[in-house]
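With one protein chain held back, the other chains of the complex are shown just where they sit.
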Amino acid sequence: MNFLAASIESLGAKVVGWFTVGYGMFAFLAKAGLLLLEPATWNRATFDVVVKQIYFTAVQILHVFLGYALVISWLIITIILSTARDFGLTEFASEMTIRVLVLELLPFLTALFVALRSGSAINTEVALMQVNNELDALAHCKVPPMQFEFLPRLIGGVVSVVTLAGLAGLLALLMGYLAIYGMNVAGFEPYTRTIAKIFDFRIMAGLIAKCALFGLAVTLIPVTAGLETPKKLFMVPVSVLRGMMRVFFAIVAIEVVSLALKYI
Amino acid sequence: MAAVDALPDDVARVALDLPLRANLSALDNIALIPLYQRHYSAAESSRLAQAMLDQLGYAGIAPLRDPDMTPAQRFVTKLARALILKRPRLVIDRPGAMLYDVAYPSFIRQLAVQAEMTGTWEIFDFSWNQALYQA
Partner (left out) sequence: MNKLHFKVGLFAAASLVLAAVFIVYLLHARGFFEKTFHLQLAAASADGVAPGVPVVFSGIEIGRVTTLGLNENGGIIIHTEFLSRNAKWLKENSSFTLDKPIVGGAKIRVDSPDLRAPALPDNATMLLLTSDISKEIPALVERVKAILANVEYLTRKDGEINATLANVKTVTGRMTGEYGVLEGVLGSPEKARAVTDSLDKTRALIAKLDAMTAKTDQWLFAQDGMAEQTKASLAQVRLMLNDAQSSLKKADAVMANAVEISANVKDGTQDIAKLRAEIDDAVRKANGLINEINKKWPFAREPEVKLP
């Protein structure tokens, strides 16, 4: 009996914990959203910080990222093409390649890439700010940190993931064309037809929304996880660990929901 | 120091537990306040911050970040940040903790002369350090 009560209690504690985390995240998001509506936010200083964030999140890693996208795309395209040839389904190969790579795999990998690189860095930095009292110092000065610390990171994350996924997708489209038709323009007509068939308005809007959500998840969750850190230095790794777990679950959840919306 | 923690909102504090933002330069740390509290433009805020550092005689530390500063430079930056808040009272909380490598009573006095601020600076310190201020 005691055991049952204890397990129910621990379950309850977990549920309450999840709700608290979720509530904190959405409250933070709402605050950031409201701040976006304020005209005072749109000044040169905020813009400079956003530019800096985009530089660190997207531009600095661009060559590495594109190289990696190139290798992954080439590999997947080759696998799909040779399998399709083996099963006599070549006419579906180009559509399959585009759907798998551009719509699903590359946005997902981009989100993971940015999460591993920038998400973990953001989480650590915010946790250290919290532990070091830097946030208290800002509060004492009555300077809200949202505008120059958190909001630019969120914007930078969204812009970076959308742009990187878009660039990787374009690269994959080019690679797919070269792999299927080779270095000539003969395949332009049928390839264009396939692209036109896949990318209708709904798919494009869904793709951009999905990438934006990915970008938000890989920045918002680390920020809120960092803010939750207790003021003890040894809690910083724990905070990063928790934040990155949540980021991973969020990315998978977004992908699953988008697939469900698309195909069910 | 319960007395310090209970200080009202209109007091600007310089204290060990109110550190500088670590990834911003001294100038940016000071410029944050006119920039985000009074919504001045970025250029105007930087100018005000630089003027404050010039007045205190530490114009050269503007591009330094927290880890690159000596305790005295760090203290001056914190003091400049507190001054630019333009609050009626300024409290220096246990200066010995921040200025551990200089004779801080005279150091602060010298800064106070340069700052030419209206109002007084209050220093909260341990009673056993009282002798230091008599000199």
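Chains here go by letter, A and B, matching the order in which they are written, and residues are numbered from 1 within each.
FYI, a contact is a pair of C-beta atoms (placed from the backbone, for glycine too) under 8 Å apart; a residue touches a chain by one contact, two chains touch by 3 or more.
As the structure is a computational prediction, the values presented were derived from the model and not from experiment.
With respect to the full assembly, the chain omitted from this view is in touch with A. Interface note: of A:Trp42, A:Tyr55, A:Phe92 or A:Phe249, the residue touching the hidden chain in the full complex is A:Tyr55. Annotation: of A:Leu170, A:Met245 or A:Leu259, A:Leu170 touches the absent chain (contact as defined above).
Although one chain is not displayed, subunit A still touches it through residues 51-52, 54-55, 58-59, 62, 163, 166-167, 170, 192-193, 195-197, 199-200, 204.
Simple rule for what comes next: only the chains that are shown with their structure count from here on.
In the complex of the two chains, the subunit A residues touching subunit B come out as 40, 43-45, 48, 125, 128-129, 132-134, 136-138, 140-144, 147-148. Within the complex formed with subunit A, the residues of subunit B that make contact are 13, 17-23, 32-33, 35-37, 39, 41-42, 45, 81, 85.
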